[in-house]
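Below are the structure tokens for one structure; questions will follow.
What you see is part of a larger complex, with each chain still in position.
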Amino acid sequence: MNRYDDKPAHECGVFGIINHPEAARLTYLGLYALQHRGQESAGIVSSDGDRHYRHKGMGLVADVFHEAELNRLAGSAAVGHVRYSTTGSSSLSNAQPIAGDLTMGPVAVAHNGNLVNALELREDLLRQGSVFSSTSDTEVLLHLIASTFADTLEDALGAAMRRVSGAYSMAVLYRERLFGIRDPRGFRPFCIGRFRDSWILSSETCALDIIDAEYVRDVEPGEIVELSSAGIKSYRFAERQPLAQCIFEYIYFAKPDSLIYGHPVYAVRKRIGEQLALESPVDADMVIPIPDSSNVAALGYSKASGLPYEIGIIRNHYVGRTFIEPQQTIRDFGAKIKHNPLPGLLEGKRLVVVDDSIVRGTTTRKIVKMLRRAGAREIHLRISSPMVMNPCFYGIDIPTRTELIAANSTLEEIRRHLRVDTLHFLSIEGLRKAAGGVPGGFCDACFSGVYPVKFAKVGKDLLEESARQPSLLESLSRMEAR
Amino acid sequence: MNRYDDKPAHECGVFGIINHPEAARLTYLGLYALQHRGQESAGIVSSDGDRHYRHKGMGLVADVFHEAELNRLAGSAAVGHVRYSTTGSSSLSNAQPIAGDLTMGPVAVAHNGNLVNALELREDLLRQGSVFSSTSDTEVLLHLIASTFADTLEDALGAAMRRVSGAYSMAVLYRERLFGIRDPRGFRPFCIGRFRDSWILSSETCALDIIDAEYVRDVEPGEIVELSSAGIKSYRFAERQPLAQCIFEYIYFAKPDSLIYGHPVYAVRKRIGEQLALESPVDADMVIPIPDSSNVAALGYSKASGLPYEIGIIRNHYVGRTFIEPQQTIRDFGAKIKHNPLPGLLEGKRLVVVDDSIVRGTTTRKIVKMLRRAGAREIHLRISSPMVMNPCFYGIDIPTRTELIAANSTLEEIRRHLRVDTLHFLSIEGLRKAAGGVPGGFCDACFSGVYPVKFAKVGKDLLEESARQPSLLESLSRMEAR
């Protein structure tokens, strides 16, 4: 799906629930609500206290799970996961949750994020006799837990987490208990919900809404929460460190109907659009978004600028995974498969076009061409994020620097390449200000290059060499990821 | 998909192309652009002048066709079809195009509409020795063509059409020629496009856009056009009658990026929203659409009323065909699977909520409840169509009168049932006015009860008895529709 969008890709969505007779079914619903965070694979592990039951598959939640699978996933506790889509590294063995039998019993881990020292940990574990069956860094976490030899799982989790560096929001299922863990800087979102006597963990609150659960609070950075029929317990495995919450969740990833880091995405995203209008006003006839991810920011721009908001491009939502392209060249095929400009409306008009981000610029350029052919007289492109100039090592799939248009061109070069009349990227300061209602610090390394967590033995250079960061383990591994 | 929307259902989308080396592939793209007109089945028949090649299947275009199928569909001419989705009558044998071998050679028919005398014609044909292999009224057309014994196909088509009553936009593939036919009142849309030396027929212009073709004109009511490598020829098989173009295309069915009856849907739909605001203004804090079908009308309401437009409900686009529901009751599950109101934004607010139509009212009621739970203080529901009080016999799947809430309740009863503070349906006059930039008459029988084409032997009473109109043949047939 993402291939026609040229956007950063999600790593994952995580969902878990305990103390509910339909644990697997509600996890299925939760994953469906988190589907935008990952379309490559989906998996659920459930527990009846005694045994673990598991099913995962490639594809969308509704394709992977049917009555038969859900019926087999017995028990009152479950954890589930959706994984993002890339072309090369599709792999069932890397699909999550990763489940294993440990000396303490069966454990399942679902994880959103990226461990920056996964490779070193994996090599240490291999030297200690561990056997790996995937190239997923989540499997590293499972082995790490097994190798702590702690008396209780909560101690094991704490000990394991203290060896890990990076970004992670993680749900761990053990018998009928569910543990939620978030790294000390809180890179990825992770929240706690409640529905009567059931407790829930989820990457976003929109998955709480679908099952009638209420938002309780976020898992704190550096905290382990233990959810069970006895309620909620909290452990702290690390000192609180300066926050580094991923700001891109507000710009693009999270659904507008979610609370992220406790705040409504819609409101922040709209403020971002308003800020964009303040920073870069222009005399034009209308504001149009590149749907759907820029709708809210465009509305903000419209509000702040007073220019009318129009739905100038219609998006087709039926794109499947295996679209067959014609052999002949259709102009701007890749953009067209999802977008069609409105006939009539745009003719002779001066447009403010709002997009959320530019990665390679390929799709944006095609959309601009389509708008020109639809008769647009002027195109003023406004990007509701700063220039993406650096890879992310904390769980987002951003291309390497050589592919990032902003890392290799001046603003004017980009403007000319995209063939727009004017171009403006939101300033980092403007972004921080728009997100400012939200307390605490953000990670904006992809814009600023300031990385909150440093790399150890496997340094930044190596990381950048690897084709795309999240596939580091894969690219260095000796097992094909299947 | 439709089951969670409670909307009238499309009958079909039709696409055909001649004189192009990738005829089947472009038809695949055209059908993909028309996917919103039918998600139940998809089919393509191609011709290399000598032989016909065919493939059809249940499901979305991208699921039914893959490389292997498209490669097999040889030839420079093709016709394709998407069919709408209902629960009961799924059937591969009813999927279109319907192809057959006639004495003149192989012929394939793809059809959007409904023949009101199909049953009588079918019985006449049966008595003459015809053998039917489906319950589709399109198969009736094929047999009718075969039974005219005319010398040329264009004569046969004219003779056949003169026996037919009802609504139809039809593409007929014969060797390397493509015929487009539209009933004398022009109930359903049907347009002609061109790309270099290739000619195209399509239900909507959005399918021309995706393949870079330009809109030439509509097929005229009562006209047969013949497209071939020699260009376009026109035949008239009936006197022009008062127009009865389906006005619901402007309200709900057509994509906003299409021209319908030669006019942009977006502009008409926005005028409809403006008219709604004029008819029924209210003091409120914001206007929100039920996405996505009411987005444009809500924007029109916002513009005319001056109230701010907000995206107050987020729609999930990942709903598959076989969604597994939990066994326990989740509040308003059916609406929730697609819609989630924004947290925070709606709290304490007075909302104008714009929806395009109300059929049974089931989903609308659930959405209103969700908005109340999200904190809405007042809900003023504005419907951008008049009350749907009558079934359609011209190709739209509207429930029987007993199920239509507007046919069985007063406005006040509906308002109380939906639990909204105020409720207004667009007036028929207002609707006509909003569509008034468009010349000529419309069919608004579903609102007004005035049916432009009368019924013969199988009268209106029988039609209404049948569970749902488009399935009349099916319900009376002695063959299960498979």
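Letters A and B mark the chains in the order given here, with residues in each chain numbered from 1 onward.
As a working rule, a contact is a pair of C-beta atoms (placed from the backbone, for glycine too) under 8 Å apart; a residue touches a chain by one contact, two chains touch by 3 or more.
Please read all numbers here as calculations on a predicted model, not as lab measurements.
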Homomeric complex, total chain copies (2 given): 4
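Here, only the chains that are shown with their structure count from here on.
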Size of the rotation, in steps of 5 degrees, that lays the CA trace of chain A over chain B: 180
In the complex, chain A residues that touch chain B: 21-22, 25-26, 28-29, 32-33, 35-36, 60-63, 65-67, 70, 205-206, 209-212, 255-259, 264, 266-267, 295-296, 299, 303, 308-311, 314, 316-324, 326-328, 330-331, 336-337, 340-345
